[in-house]
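Excluded from the complex is one protein chain; the other protein chains are retained at their positions.
All chains are identified by letter, namely A and B, in their written order; residue positions are counted from 1 within each chain.
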Amino acid sequence: MNYAKTAGELLAKVRKVHPLLHHITNYVVMNDCANMALHIGGSPVMAHAHNEMEEMTGIASALVINIGTLDNEWIEGMKVAAKKASTRGIPIILDPVGAGATKLRTQTALNFLNNYPVGVLKGNLGEISVLAGLGGEVRGVDSASGGAEAKICAVEAADKFNTVVAVTGKEDYISDGKTTLCVSNGHKWLSAITGSGCCAGTVVSAFCAVGDNLVTASACGLAVYGIASEIAAQNANGPASFRTAFFDTVYNLTPEIVEKHARIENA
Amino acid sequence: MNYAKTAGELLAKVRKVHPLLHHITNYVVMNDCANMALHIGGSPVMAHAHNEMEEMTGIASALVINIGTLDNEWIEGMKVAAKKASTRGIPIILDPVGAGATKLRTQTALNFLNNYPVGVLKGNLGEISVLAGLGGEVRGVDSASGGAEAKICAVEAADKFNTVVAVTGKEDYISDGKTTLCVSNGHKWLSAITGSGCCAGTVVSAFCAVGDNLVTASACGLAVYGIASEIAAQNANGPASFRTAFFDTVYNLTPEIVEKHARIENA
Partner (left out) sequence: MNYAKTAGELLAKVRKVHPLLHHITNYVVMNDCANMALHIGGSPVMAHAHNEMEEMTGIASALVINIGTLDNEWIEGMKVAAKKASTRGIPIILDPVGAGATKLRTQTALNFLNNYPVGVLKGNLGEISVLAGLGGEVRGVDSASGGAEAKICAVEAADKFNTVVAVTGKEDYISDGKTTLCVSNGHKWLSAITGSGCCAGTVVSAFCAVGDNLVTASACGLAVYGIASEIAAQNANGPASFRTAFFDTVYNLTPEIVEKHARIENA
C-alpha cells in the first residue's frame, strides 16, 4: 500500500468534509487544538457540560478525550460523550496526558480503555507503557521514559486494550496488534512547545473521522503533522516562531506536498 | 453622520479611558481576548466565581458574556454579573457561541435576552437566526448557515429582543430595529483563526463602554477590527502569521488610519 499517497488523499478528504471534531481537552491547549483543527481542514468544538454532551457529540464526526487537566466534573462529561460516540460509531481518540504521574490520570485512562470503545489511544512511550503494564516512568506531562521499546509497546498495548495504539516520539509507532506502521516525519522543536502532542491528537481525530482504517488514518495524520514541522523548522528562530510557522504550514499543506514527503512504513 | 470619523474618535476615547472590560468567556479564547482588550486600549479582567461577581462587575465599564464553553456553574456566575451590570447601567455584550447547536446554549442565550438588559447581541447568522426563531442551522461553533438574510435577521432579532443586534459575517449588520448599519471591513482569514468572533466581541465591548449609542459604537468597533485584519493580511503567510500581524496592527492603529479606511454605511 502506498501510504504516502493515502496521506495526501485523506488530507484532501478532511478539507472537503470539514469533520466536526468534538474536544474535551485540557485548558492549556484548547486554543492551539482549535486552531489546529481549523488549519487542517476540520471544524473544532470544545464543550464539556454534561447536559449538552449528548447533543454535541451527537453532531460530531470524532471525539477527542484528553485528560491533561482533569477533574471529577469533567470526567463525568467525558463519560456521557464517550457513550454517545460509542452509540453513533464515531471514533474516540484518547490522549492519556500524564497517565502514570497520578492515580487519577492512570485510572481514568484505564476506565475509558476498559469500558468504552476507544478507537485510538495516542500517547508518549511513558504513558502507554504505564497503561499497558510494561513499566515506565512518567514525570509530569512532558517528560517520560518507557519501560519497553516503542514498537513493542504499541503492539502489546493494542493487544491488551483491543484498540489502535499510537506511541509518539522521534518515530511514531501505530499498531492494532496485527498491522504496525512507523512514521518517521517530525522535528525536535515539536517537543519544545507545549501541547504539540495534544494537537497531534486533533489531527489524528480529523483523519480518523474521514478514513476507513484507524491504523492507516492515524499514521497518515501523524505523518502530515510531522511534515509540517519539518517545513516550518527551516525558517524558525526558536520554538515560538517555529510554532507560528508550523500552524501556517499546516494550513498551506497540499496533498502533493504530503505525498512527496510522507515517511510511513510497515514496522 | 460621518461614521468613519466617529470610529476614529471612539478609538481615541478607548485609549484615553482604558475601560475595564469584565469577561466571562470561554476557555479557548481567554488569552486572545485579554490581549485584544489590551491592544485596543482597554483593560481586561476574566473572572467567573459567583462570590466575586458583584465586586468585579461593580468596577467594570462593560460586561462580556460568551457562552462558548458553558456549564451550570458558570451560568450562575454570569447571572450575578448580568444583574450587577444591569443595576449599574453598563453595557452587556452577549456572544451566543454555538446557540442552536445544543439546547443548553440556545436556552441560556434566550434566558439572558429575555431576563436581563442585554445591550448588544453579537453572533453569526446561524446563531442569531436560531435565537430569533428565523430558522437556520448551527453545526459546532464555527460553521453555521442562516435562515434569513443577515440584514433582515439583524432587524428582526433587534425588534424581537428589544436590543442592539450585530450579525457578523462578510458584511456585518448592526441594528436596533430602526437604524441599521452595514460594516464591510474585514478579511477572510479572520475565519481561519479560532476566536476571531469572540475577540470582535471584546472590541465591541470596549467601544460600547465609551460610546453613547450602542448601534454606532458596535459598528465602529467592528469596522476597526476589520480594518486591522485587512492591513494584517497584506504580509501574512498563513493564518498564524496573520494572527500575529493582526494583534500588532490593532495595537498600532491610529484614529487617522481608522477614519481613512472605515466602511460603515446605512443599510
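Here is the rule we use: a residue touches a chain if its C-beta (ideal position, glycine included) is under 8 Å from a C-beta of that chain, and two chains touch if they have at least 3 such contacts.
Predicted, not measured: the structure shown is a model, and the values here were computed from it.
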> Given the contact definition stated above, which residue among B:46, B:110 or B:257 touches the chain not shown here?
Replying inline: B:46
> Quick one: which of B:56, B:200 or B:224 touches the chain that's been left out?
Replying inline: B:56
> Which residues does chain A use to touch the chain missing from this display?
Replying inline: 26-29, 31-32, 68-72, 98, 101-105, 139-143, 192-195, 237-241, 243-244
> Going by the touch rule given at the top, which residues of chain B touch the chain that is not shown?
Replying inline: 18, 20, 22, 27, 30-31, 34-35, 37-39, 43-52, 55-56, 59-60, 73, 243-249, 251-252
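Please note the rule applied: only the chains that are shown with their structure count from here on.
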>> Centroid from C-alpha atoms only, then distance chain A to chain B, rounded to Å. What do you get?
In response: 33
